[in-house]
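Notes follow once the structure below has been shown.
One chain of protein is taken out of this complex; the other chains stay put.
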Amino acid sequence: MALDVLYFAWLRERIGHPRERIETEAATVRELVAQLSAMDEWHAAALADLSAVRVAVDQELADLDAPLAGVREVAFFPPMTGG
Amino acid sequence: MALDVLYFAWLRERIGHPRERIETEAATVRELVAQLSAMDEWHAAALADLSAVRVAVDQELADLDAPLAGVREVAFFPPMTGG
Amino acid sequence: MSARVQSAPFDLAAELAGFGQGSGAVVTFTGLVRDEGGRLVALEIEHYPGMTEKALQAYGEEAARRFGLDGWRILHRHGRLAAGEPIMMVATAARHRAAAFEAAEYLMDWLKSRAPFWKREIGPDGPGAWVDARAEDEDALSRWQG
Partner (left out) sequence: MSARVQSAPFDLAAELAGFGQGSGAVVTFTGLVRDEGGRLVALEIEHYPGMTEKALQAYGEEAARRFGLDGWRILHRHGRLAAGEPIMMVATAARHRAAAFEAAEYLMDWLKSRAPFWKREIGPDGPGAWVDARAEDEDALSRWQG
């Protein structure tokens, strides 16, 4: 299965790009995080402290246990800070 | 001593005019009310229920015991109802 | 930092030109004449020329001190106001939103029960009775005391 993975704010900066297409067999967000963290040191650093990371699955806020079946887009970002 | 006495809203309508000049020896607002009420039935009716009447002395909210020495203007009106 | 009483309509945009510059949060409140489902054609608002302006100015200054405002404006109309027309507006500017919101609500609670204005409804058949003070406006004001 292929997913679009998006990053915002300092996660985008640490990883070095705003989005990427990922081939994955991950069943949950947590499994996807493990796969991404194993890719390189930048992903690992950005996703090291998950308490500082929020997740959206297909543009809805979700948690680490959210299933990925049928999902097209997963986004990682810091807590929102409004305007 | 001569005072300008002003009336607003339904007090103005019951008394029939918005202001009048009154010669008085009243020492307090309460004594002025007694004098006005004795003038005619319209004043008496308008000032009959003082719980429904508010008073300003020289354009500051005051109570019935406020002294009138040196005062130029006394106003009677219903509780305010804003906009 | 100004209070005004006038019979002419006003334009919120014009009143706010330049307001809040250098501040972080601006709150405005505008009150409009409701037609109450056709029962009300207009509102007639009476004020106490001289006292009303002084009272609005003094209360605006009090709110500015209490909430540390960067700026404030109060504008209130009098006379006959047709349904749909603006009656009054309050604007507050502060560094943070909580102070701007609180100051605007504080001014409104006061305006509704302590500012020298009296109103009556004018229906399709002419003027009705003067509107009585509302207990809920008195309650709203009491939350700022003590």
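Lettered A, B and C in written order, each chain numbered from 1.
One rule holds for everything that comes next: a residue touches a chain if its C-beta (ideal position, glycine included) is under 8 Å from a C-beta of that chain, and two chains touch if they have at least 3 such contacts.
Since this is a predicted model, take the numbers as computed values, not measurements.
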Mind giving the shown chains that are in contact with the missing chain? A, C
Per the touch rule stated above, chain A touches the missing chain via residues 6, 8-10, 12, 56, 59-60, 75, 77-83
In chain C, positions touching the absent partner: 11-14, 16, 20-35, 84, 95, 97-98, 100-101, 104-105, 108, 140
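In this text, only the chains that are shown with their structure count from here on.
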Report the inter-centroid distance (CA atoms only) between chain A and chain B in whole Å. 74
